[in-house]
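Every protein chain but one is kept in place in this view of the complex.
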Amino acid sequence: MANDSKFTNQKFKLVGTRVMRPDGVDKVTGRARYGADASAPGQLVGAILRSPHAHATIRKIDTQKAEKLKGVKAVITSADLPDFTGGEGELYNVLENCMARGRALYDGHAVAAVAAVDAETARRALKLIKVDYKVLPHVTDVDLAIKPGAPVVQPGVKTKDKKAAPTNVANVTTYGHGDVEAGFGKADVIIEKSYKTEQVHQGYIEPHACLASVGPDGHGELWVTTQGPFAYRNWCATLLGMEMSQLKVTSSEIGGGFGGKTHVWIEPIALALSRKANRPVKLVMSREEVFRASGPTSPTSIDVRLGATRDGRIVAADAAMRYGNGAFPGIWGEVGAMAAWACYDIENVRSVGYEVLLNRPKVAAYRAPSAPMAAFAVESTVTLMAEALGMDPVEFRLKNAAREGTRASYGPTYGPIGIVPTLEAVKKHPHMRARLGKNQGRGVACGFWFNFGGQTCADLIIDVDGTVGLSVGTVDVGGARASLSLIAAEELGIPYEEVRCNIADTASLGHNDMTDGSRGTFSSGMATIFAARDAIEQLRVRAAKAWGIDVKNVSWKDGKAIAKGKRKSLTLKEIAEASPNTGGPISGHSQVVADGAGVSFASHICDVEVDPETGGTKVVRYTVVQDAGKAVHPDYVEGQFQGGAAQGIGWALNEEYVYGKDGRLQNPGFLDYRIPVCSDLPFIDTQILEIPNPNHPYGIRGVGETSIVPPLAAIANAVSDAAGVRMTHVPMSPPRVLAAIKASRAEKAPTG
Amino acid sequence: MPEVRLFGGLRDAVDGAESVRVEGATIRELLQSLGREYPRIRERIGQGIAVSIDGVIYRDNWDQPIPEGAEVGLLLRIAGG
Amino acid sequence: MKGIAVSTTVNGDAVEFVCDARETLLDVLRNHLGLTGAKEGCGTGDCGACSVLLDGQLVCSCLVLGAEVEGREIETVEGMADGDRLHPLQKRFLEHAALQCGVCTPGFLVAAKALLERNSNPSESEIRYALAGNLCRCTGYDKIVHAVHAAAGDLRRQQKARKKRKAAG
Partner (left out) sequence: MAGEKGKAYLLAGGTDLLVRMRGDFIDPDLIVDIKRIPGIQEIRKTASGFSIGAGVPCAMLGRDKALASAWPGVVEAAQLIGSDQIQGRCTMVGNLCNASPAADSVPALVAAKAKAVVVGPGGRRRVPVEDVVTGPGRTSLKKGDIVVAIELQKRPPKSGDAYLRFTPRTEMDIAVCSAGVSLTLGAGNVVKQARVALGAVAPTVVLVPKAARALVGTRLEDDALMKLAAACEAACSPIADKRGTVEFRTEVAGVMARRAAVMAYDRARGKR
């Protein structure tokens, strides 16, 4: 029972209620401490010098003048860091990305860093560092990068054949099954279309920030805004040659991550500066640095081919998906290829992912990474097919949707899944019957994300007053403390208010994987249940001791130990109060590999209004329907749905990295990188479906990521309905929409 | 002997085969046999993979038993946001 | 550059500090006065996370020089609650789950307070436009708008009760 993760279908008393979050008061009074909010005695201010070139050889870095400036305590370049050249690939990539070694690979690539007594001195010191660059040709566009003769970003990278010439295609991977060409042979209608999406950033409001302190004894501490304190600890220690146990990483409150805080950027640099200066160093990225030099998601170029029979059955599907990885090889095209056709039951299906290197920052995960672009291409084509067949787009999707027993395009056979129920809910939703005004249109799209679990550890302490402290190692990105406290209280049978959830540092709890892949509530929820069950075992033992009976005859119900057959019971509080003399402290512990995360599906409905004279698009109505497995705290589940949809809306309409001909980022700020503002959005309606995950005791599935997958396509389908033009390039910014409207008018106009 | 279906870049390590048959009552045993018979796959396994057994994906739990006749697949260990 | 000595009022308390001529009010609040409630999200006035009231006027503290606030009155998120009683906006933000990561929350609270001080009964659209200078990346703004709307009602009721008491007394 203790570590059985099977769904039990129990009735809940607390899980599913909308309680107040325990960290709330701190967050509305300004007391909560984020990455940049901590200080240490004697602290220095760190700053990083960055390449103004997209691609350049660094011939020489002269730091002498900077070192001599009064108040400068340390200056470092790659020469001060370990050299992993020729060693383990990913170590080399990560450190090289933190600090360029010999070559600057993108605009914003770090080349040197300083620590000084104050920000002004650090700023002046950076100006005194002279870097001798030899500018090299660069490439920032996915389609241009794969053309013969394109500048090569990483001369060491070769696709497959090690003898071949270097190329910007770092890897090619194929997913699917059946005979795709034979499938197209059976199709009555075939639709082929090419799509493009521009690079976007997670846009968390809190820039990367940390406070690092390393002494000459090799001990270190790092306070940092991160989705993964353990992963950051392991990376930093490995990169800097420290022992993991000697480096304690504490995650601050995190001001948004969305995948962007799963990778180290400034942290190894701050630690190296601190080690050299033997003083604490605070290093905070400016917003400009965040855009130029953290980890946005891939720009893509995708070709889709879809074949169906006249009766509305998809018989073949094929996609070629080129994903920009930035200057270092990654897995983003492969993830896109895996996700592309996951919503559908298709006999003959293929997707090929290409990892394309560019002179852009190293790509990091962004909420369901790679899936939104794939869904944009696939779901736009699916709607085109429905139109070509004269079928309702929801009915067409229902007819072809994956079900329990469907073999997913990425391999496994699905268990119970939620795509059909989300589509049925869409069909019934009042939104589908809302009247559309002039220049308005409606679009529907589906989305999928894998979700995963991973290594997880939790501690649960029963204090002598009967209240409970829960320590977890996943971070609270938006209500996790509340959800996990609810789960602990539910399992123990005590009031929610009597549980306090704490985010542990790396020295106080066993390893926890990062808070990514929508795993926070799923995994730490599972670990919390097991830790609570572990504590209950001990509570029963203590009660048995008090009664002088065998523990087998003690059961646990509603926060009480109950003796078999007798009308005797002890509350958790009573057992806790007696604990000093019944064996000492009581605590529960659990360490699990939380596998079996249930896949997640969503269907979105979107209404837009397009101004035909300016190409401006306004979202007028938006509805998210998604399967949550079990919504532990419905407010924060809705919040995830709404937040993901809003990010998707920004991506679909206005957000994009604009690189100039010089390879420099033109819009590294919130003024010209346009994330949606409050007045850009309508209320976002949500409908939570609960199709239990059979592999979680409470039926929980991750909910964080899937909501960003459908919006690009839902909006593209809506814009197409409103303006009568098919948009194949995201963002659908006003210039692109207006140009498409004009082109379509010119096409339709009678000639002569 | 379970049939293991391979996806994505993993096929390159088994000369392009879509599936192979190897011994293994647990994920650990299965990966060990795979590494013995197809040495090129070891590096790939080291970089991180996931194993699906009857549709459930396992990333780290190598003790997981593989039931008789189970559908087994080897795929990329994905990253998330 | 030599330090500039400034005397000012923050959340009702007289404070003095010495700052560099380039330092912003945000730098001063965070680094000299230990008030880290206002956050730096951009440093260019585009995100509103550093919002404070300067003589009652909503401003981005990253766009005000520390040296400019001599003799002025500054109000930050730290001054919003009345002792141990949360401001209705703070309460409603919690009840409506209007925050996820919470880093933009101090700015939203200050901006919403400025709005409700000049418009006690704003429409949805008025709320949305008044908060357009505050970026939130987590919530899609939905629950924030609801929370501000609810807090506006609370404040109106408070106002009414106060008037009634006055009339009775």
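Order as written gives the chain letters A, B and C; numbering starts at 1 within each chain.
Operating definition for what follows: contacts are C-beta pairs under 8 Å (C-beta built on N, C-alpha and C of every residue); 3 or more make two chains touch, one makes a residue touch a chain.
Values in this document were obtained by computation on a predicted structure and should not be read as measured data.
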I'd like the shown chains that the missing chain touches, ordered by label.
A, C
Which residue of A:Val142, A:Ile254 or A:Leu738 touches the chain not shown here
A:Leu738
On chain A, what residues meet the omitted chain?
123, 286, 288, 613-616, 618, 653-654, 658, 666-667, 670-672, 674, 676-680, 733-735, 738-739
Touching the absent chain: which residues on chain C qualify?
21-22, 24, 43-46, 48, 51, 54, 57-60, 62-65, 67-68, 111, 114-115, 129-130, 132-134
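Please note the rule applied: only the chains that are shown with their structure count from here on.
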Between the Cα centroids of chain A and chain C the separation in whole angstrom comes to 30
Averaging only over C-alpha atoms, locate the centres of chain A and chain B and give their separation in whole Å.
25
Mark out which residues of chain A touch at least two other chains, giving numbers and ranges.
202, 257-258
If you look at chain C, which of its residues touch at least two other chains?
none
With touch defined as at the start, can you tell me which chain A residues reach chain B in the complex?
90, 160, 171-175, 202, 257-260, 262, 331, 334-335, 337-338, 353, 365-369, 410-415, 449-455, 516-519, 593, 595-597, 695, 704-705
Which part of chain B faces chain A closely enough to touch in the complex?
5, 7-9, 11-12, 47, 50, 52, 54-61, 64, 71, 73, 75-76, 78-81
Taking the complex as given, what residues does chain C use to touch chain A?
1, 20, 22, 27, 30, 35-44, 46-47, 49, 76-78, 80-81, 86, 90, 93-97, 99-106, 109, 124-125, 127-129, 131-145
